[in-house]
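Sharing a structure here in structure tokens format.
The complex is shown incomplete by one protein chain, all other protein chains being positioned as in the whole.
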Amino acid sequence: MNRIALTLSAVVLFLLCIPGVYAEEKDKASSSAPLSEGTKACLDCHKDLHPGLVRDWLASRHAQVVPGVAIKKAEMERRISAKSIPEALQSVAVGCYECHTLNPAAHKDNFEHAGYKINVVVSPNDCRTCHSIEAEQYSESTKAYALANLDNNPVFKTLVETIDGSKGLKNKKLVTSKPSDTTKNDTCYACHGTEVVVKGFKTVSTDVGDMQFPELLNWPNQGVGRINPDGSFGACTSCHPRHRFAISVARKPYTCSQCHVEPDVPAWNVYRESKHGNIFFSVEREWAFENVPWVPGRDFTAPTCATCHNSLLSTADGTTIAERNHNFGSRPWARIFGLIYAHPQPKSGKTYLIKNKDGLPLPTTFAGELASDYLIDKEEQIKRLGRMKRICQSCHASGFTDGHFTKFAASIEEADQMVKAATLLLQSAWDAGLADKSNPFDEAIEQKWVKQWLFYANSVRFGSAMMGPGYTTFEHGWWDLTNNLAEMTDLIKLEKGKGK
Amino acid sequence: MNRIALTLSAVVLFLLCIPGVYAEEKDKASSSAPLSEGTKACLDCHKDLHPGLVRDWLASRHAQVVPGVAIKKAEMERRISAKSIPEALQSVAVGCYECHTLNPAAHKDNFEHAGYKINVVVSPNDCRTCHSIEAEQYSESTKAYALANLDNNPVFKTLVETIDGSKGLKNKKLVTSKPSDTTKNDTCYACHGTEVVVKGFKTVSTDVGDMQFPELLNWPNQGVGRINPDGSFGACTSCHPRHRFAISVARKPYTCSQCHVEPDVPAWNVYRESKHGNIFFSVEREWAFENVPWVPGRDFTAPTCATCHNSLLSTADGTTIAERNHNFGSRPWARIFGLIYAHPQPKSGKTYLIKNKDGLPLPTTFAGELASDYLIDKEEQIKRLGRMKRICQSCHASGFTDGHFTKFAASIEEADQMVKAATLLLQSAWDAGLADKSNPFDEAIEQKWVKQWLFYANSVRFGSAMMGPGYTTFEHGWWDLTNNLAEMTDLIKLEKGKGK
Partner (left out) sequence: MNRIALTLSAVVLFLLCIPGVYAEEKDKASSSAPLSEGTKACLDCHKDLHPGLVRDWLASRHAQVVPGVAIKKAEMERRISAKSIPEALQSVAVGCYECHTLNPAAHKDNFEHAGYKINVVVSPNDCRTCHSIEAEQYSESTKAYALANLDNNPVFKTLVETIDGSKGLKNKKLVTSKPSDTTKNDTCYACHGTEVVVKGFKTVSTDVGDMQFPELLNWPNQGVGRINPDGSFGACTSCHPRHRFAISVARKPYTCSQCHVEPDVPAWNVYRESKHGNIFFSVEREWAFENVPWVPGRDFTAPTCATCHNSLLSTADGTTIAERNHNFGSRPWARIFGLIYAHPQPKSGKTYLIKNKDGLPLPTTFAGELASDYLIDKEEQIKRLGRMKRICQSCHASGFTDGHFTKFAASIEEADQMVKAATLLLQSAWDAGLADKSNPFDEAIEQKWVKQWLFYANSVRFGSAMMGPGYTTFEHGWWDLTNNLAEMTDLIKLEKGKGK
């Protein structure tokens, strides 16, 4: 009996000493689901070539549960949304071979590799095989068109080219070159996505002899609006990073923080300093990030980004609080990322199709008038606000929630008013010939105007939305909205004084 | 015997798989203490209406231990400071009913609700029932008067109105309106607190028919100087967030970070980059944040904000290192949050009562002279410094500690000197008519002066206090103190040049 006691104690101690055994998802050195012959062949070489990648996949749900089992779960708990799964995929782990060989005809990056036809890039259209609803929703979002919306919009294109263009001096005057692809890929396109183009093939000498691989331009990239070699838009790995694809990672705010970050989109920064963030960072280690559906109170006690913006939420007894949605613009009623003012969410993810009163593809004019035809109407806004409040009320009384949203609406309006004041100042500088409006982004006073809406008004809006007091006040908030107007005024005075 | 082994292994594995079981406080779906009839009635509806709120409370100590038991702990371990507890509260969990019905006569927000008389807002005066010493100490702190100290001080009031006032253009000149309540609540008052006012009652249609609720203005808010509907000051939930009220949350720096954050009070930012922060973030998961008293070395190996600023600390054998204190100004000897210079801690939490040589309610004049009558004296400063060093010496030798505080004192003095230089420059601009001193906060050069003390000198002081090298140097530190003076000088030169 003592022996049993000792053995068990040893087992316990052993378990306690394995890092990761406490994790929501088990970390294993082998798959617990059967592997296809194709995947076995991949692993034969790649487990030695890229051990980190392979072991990351081994820790994934893809390596543990075969689709034929996963699809039989109760509807609320299902992680597969396709009505049916191709026969060949049903009873093997979702491995290298399964994902990297789908839809080969569409994939310009498909290539002959050790006897198999392999795609380099796995696209949302490939993931659609099992996750069809998510892929469909995503394809309607502004995220999917994040690159297209930059490139097809002359205003944004000018902004990108002004920022990213290399500068030099010619006759003592600054001149701007067209930006390089590498710099665009490193900056705007890092989040918005690149167009991954197959340039041709190149020969690489490897341990097992020379091999041919496709040569991809604008790669690597994991931007949300990436245009893939199969023509699809987006990158699921933006939020479900390679090769574990854990829902728990996507649900933590660190994922969103890569792009939604100060000074232009300070969502992460505001969350960090909010009461919700305070609680997340203090006790998140006790939460369950893996459960589907996700239950407020049981699984977590403060929301993360995903809670309010896309996860399927239910009560402990299975009543739906919010539907899952991968069209991330479908929950909010307002778009507080001001362009240049806050506005109702656009109806379509393709915002480059908008035409405002001035003929520009912007949701408002510079004077603030809405391009209403392209934006959701009041009724839809009210419906969405109601749905959002339902989420808040998991933890907050209705008076609390109503008070918050009333304040938020007023702050949006006042931040817009501060942008309007800057716009009028800029207009007066243009009118007086102190700046040249042909490019509204390339002179110091114009750049102050950009900061007013892109940095400071955005900070106030995000700070108000999620109750981050620093970002409404001294950190790019009302302090800067005010100081920036004083600096614009000063600059105009000085420019005028010198008789220009 | 094998069956026992298997059963136990299963138990172990089961325990290892429950998220949160490792947490300092157990997460449960039911209270382990008996509930009052009132609380049972509340839970009947609210467990479905606000499951997150209810389950957060269920995980709290309030739901696990009845006051009659808690009060009998050894003095050092007691979390209740009242000498006695009202009979009715002694043997039931501290539930919804217990907290939301206290002192109804004082509560303007009290209302008839499902047969009970309920307060919406639970105030420090209610928490005082069990936590009397903490409530008393807090009521003497500058935190309790954080709103009053803004509103009753004409200098600060002007600063708030200058920052928060909406701006527009009139005859091409900037004009500032009086700020809205919503913007003040979103910005300064988010941390300082709002005055929560009962405007009247409103009818809300709910699932169980129409109900009447008090309509609260300036709500929600959890600022430290909130004025509550019962006339009390403060919000315990600022640091002990709803509805778990965990001491472990209050002891983590994330809580303080909501308000004590760059650019004006970069305590959090400095801590994050300090060696103490380095250790906290690296190993805090091994620490015990729940123990009372809190034992350096055993419970943690680097301080958090609470360690140095308010927690009860003792050695493992029970010798007190520092007394608990909820008057947060009672430990430090100097106030490094410069207004506009560092100064000895004020004697009273009501700083609006200060009168300096210029007749203003500021701890120093603009020239730096102390309003000594209102500030602690040298003797008290020395006593406090000694007490603080005692805490440091839990982990550091006296030579280390002395060297640190000597450097810190010198840095405070030099940062003040850099503020003085900016003040003289501003004075010269005022004297030359380049700026108008009637409002010292509304012109660009004045705002540079504000940055000198509020952002840059503060960064140097906090950076020196907690050894964060970025904030003393390039991140709002000496670099900016220096650069800002150069920019002020340039601006004065340019303004003069244009013959104004």
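We just call them A and B in the order they show up, numbering each chain from 1.
Definition applied: a residue touches a chain if its C-beta (ideal position, glycine included) is under 8 Å from a C-beta of that chain, and two chains touch if they have at least 3 such contacts.
Computed from a prediction, not measured in an experiment: that's the story for all the values here.
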By the document's definition of touch, the residue of B:A82, B:V120, B:L425 or B:V450 touching the omitted chain is B:L425
The one residue from B:Y138, B:F156, B:W219 or B:W478 touching the chain left out of view is B:W478
Where B:G68, B:G168, B:G368 or B:G470 are the choices, the one touching the absent chain is B:G470
Touch with the missing chain holds, among A:P34, A:P51 or A:G318, for A:P51
Among listed residues B:P296, B:G349 or B:P363, the absent chain is touched only by B:P296
Hidden partner sits against chain A at residues 1, 4-5, 8-9, 12-13, 16, 19-20, 22-23, 27, 29, 48-56, 59, 120, 162-169, 172, 174, 180, 182-183, 185-188, 190-191, 204, 213-216, 219-220, 222, 241, 244, 246, 248-249, 252, 254-255, 257-259, 261-264, 285, 442-444, 447, 454-455, 491, 494-495, 497-500
Contacts from chain B to the absent chain lie at residues 1, 4, 7-8, 11-12, 15, 21-22, 24, 272-275, 277-279, 281-283, 285-288, 295-299, 301, 315-316, 393-400, 403-404, 406-407, 410-411, 414, 417-418, 420-421, 424-425, 428, 460, 463-464, 467-470, 472-475, 477-479, 481-483, 485-487, 489-490, 493-494, 497-498
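What we mean here is this: only the chains that are shown with their structure count from here on.
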Expressed in whole Å, how far the mean CA point of chain A lies from that of chain B is 32
